[in-house]
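Here the complex is missing a single protein chain, while all its other protein chains stay put.
Up next, chain A:
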Amino acid sequence: RDFNERCAQCSEVNWGLTDGGRFYCRSCHNVTERTREVVNTDFISNTRVQTISKGLRKQEQNDGGCEWYVCEGFQLVLKKQAEALEALGVCPQMKDEILCNFWRRYLQKSKQAYCNRPAGETVKTLSVCDSSTDVESEPERPSLLHLLSLSESEGDLQTDCSFASSTSKVSESTSVCSGSVDGSLYLMKNQKEKLRMTMPMTLSFCYMALLWLREPMTLSDLLRFVVEGHIPYLNVFKHFPEKMKLCGLDLKIFCVESWPVYEEVYNKMLELAVFLDLPRFPDITDSCFLHPDMLCMKYLMEANLPDELHNWTCRVVKKICIGEVDFLTLVPGNKSSRKVKYDVLAAAVIVVALKLLFLLDDHYEWLLSDFAEERNKNNKEGGPYFEFKKWYKVIKCSLDVEQKKLDEERAKYLWRCEKPLFYSARKKSKVLKRRQMVVNLQNQFGKLSGSLRPAEKPNPSSFQLSWSEENTDGSCFHGHSLKGILQEKCGLLTAMNPDYWLCTVRLCTEKLCGHLAHYRGVDFPQSYHFVLRLFSFLLRIQPSYIHDEVCVIEHKLFHKKLCKKRKHNPGLRK
C-alpha cells in the first residue's frame, strides 16, 4: 500500500501482497523480492504502535511457520488477556490505550539493546547448537544443556533435555532449538536489570492497568478468573496463530505449570511500575471500588454479615487513616510507604471489627450470642438481632461445601489442551500418540463415570457466595441488627465487649523473615481461625497474609497504648 515503485515488468503501480508477504504486481503478477517490513498486524490491533523493524525476514518456512520473536508472543498474550477482561466488563480503554502504552513503554525500556543488534546475529547464536565444534571455539557461548538448567521453573522441563545432545547432529534449521527466533537468547542473558518478561508478569501488567483505571476488580478477583479459565493464561499458546510455531525453549517461556501466586504477581507489578518510570497512579478516593470502605461493604455482603457492621469498619478505617488518598494511591518507587493490597486490607479490617465487637476468644462471642438470643425473644418489632451462633452455623455449612467443591476442582484441574507441544520434531510423533491415548482413555472412563465431563466453565461472577433476604429460612444476615450486642453509653452505642487481644505483641521485620507476623495454627482461638479461613477462601490466599495485615492494623489502632505499656500482656483495655 505504501509501496510506490514501478513494477519492473509492466511499469504499473498496482501492488498486492502474497501470502508470503511479498509484493506482487496485480497487473502482470510479477513477484518481487521486497518483503513488507512488519510487525504483523495480526499481533496487535493498535496500528499506531511503534513497529519493530525486522529487516529481511522469511515469512514462510518449510512447515508453514514464520519467524517470530518472544516479545511478539507476549504481546499476543497480553492482547488476548485484555480482550478477555473486556468481555468481563472492563472498559475498552484498558485494552486500547492503557495496556498498550504500558507495553510499548516496556519494550522501549527493555529492548533498547535488542533494537541495536541486527537480526542476523541472533540467528547466528542459534546455529551453535548444530555443531559441537563451535562450542569449543567459542567457549563463552553456553551450551543448550546449560540454558535449560538456568530457568527457575520445575524440574519437569529439565529432564527432557536429552534432546539437546542429539540435536547437535541434526539438521541446521533454526527452528530446532526453539520456534521463536530469540528463544535461547531470551533465556540466556542475565535479564535482572532489564526485567525479563514471564507469564506471571503478564498478569502483573493486567493488574497494573486495572489499577491505573481504578477498575472494580481486585488482584484476588483477577487471579481467581485466571484459575477459573476466563482469562487466558494456562495453555495460552492455543491462541497463537498457526504459523507461530512453538517448540523447544519456547515451552519454558510460555508454558505454565502452576497457578499464579498472589505475592509474586503483586511484587512484580511494583517492580514493573518502577521499571517503567511511571508517575503517581490516579488517586484512590473514597468513591473508588478499591477504597476500603467500598471493599468492606462488598466483603461484608459476601460474608453474610450485617450491614450495620459497615459503620464499624468505617470507624476503624478512619481511626488509623487508611482511607486517606495518599495512603491508598500507588506511587512507584516510594520506598517509605507500605504498598497496599486492597483486598487483603479490607478483609483484615473486617476481621479487626469482628474482634472489636465479639472478641473472638472462643468464649465471649458465644456468650454474646446467647445474650442476643434472649433479647431476640422479646424483640417483636423491627429486625432480628444478630446472633453469632446462627451466623456461624450457616457460614460454616456453606464454607465447608464450597471448600470441598474447590478441593475437588483442584483435583480435576486439566493442564493439557488439545494442542500438544513438543520439544523437537523428533518428539512430535510420540507426543501426538500420547495425546491420542489420553483422549481415548478420557472417553472410555468418562463414559463409565456416569456423566459427561461438563465442558463449560462456571459463569464468571464477582461474588462467590450470595445471600438473599428473600430466603425465608432466615439464612441471610444482612438486615440483622447489632443492637443485640451493643449498649448505650452517653447517648452513643458502643460495644459491650470491653476487651481486645492482640494477635502479636511485636511485629517482625519483613526483611528478616519475609513476614510481619507468624500464623501458626495452634495458638489462636478457633473463632479467629474460622474467620480467617472464610476470607482466605474468598480471596484465595493463605490465611497468614490476612493475619499479617490484621497485625499491622492492630498495631496502628493501639499504637499509643503499645508505646506506653511495653508488657507481654496481650489483653489490653480499649
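Everything below uses one rule, namely that contacts are C-beta pairs under 8 Å (C-beta built on N, C-alpha and C of every residue); 3 or more make two chains touch, one makes a residue touch a chain; residues count from 1.
As a convention for this text, contacts and distances are computed from a predicted model.
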Protein name (UniProt record) of the chain left out of view, among "Calvin cycle protein CP12-3, chloroplastic-like", "ATP synthase subunit b", "BOS complex subunit TMEM147" or "TAF1A polymerase": "TAF1A polymerase"
Which of A:P241, A:G333, A:G383 or A:G446 contacts the chain that the document leaves out: A:G446
Omitted-chain contact residue, chosen from A:R280, A:K318, A:R416 or A:K561: A:R416
Selected from A:D326, A:D370 or A:E408 as touching the chain missing from the view: A:E408
Sole residue of A:S258, A:N334, A:T494 or A:Q526 that reaches the chain not shown, by the stated touch rule: A:S258
Positions on chain A where the hidden chain makes contact: 154, 156, 159-160, 257-259, 261-262, 403-404, 407-408, 410-416, 420, 431, 433-435, 437-438, 440-442, 444-451, 453, 533, 536-537, 540-543
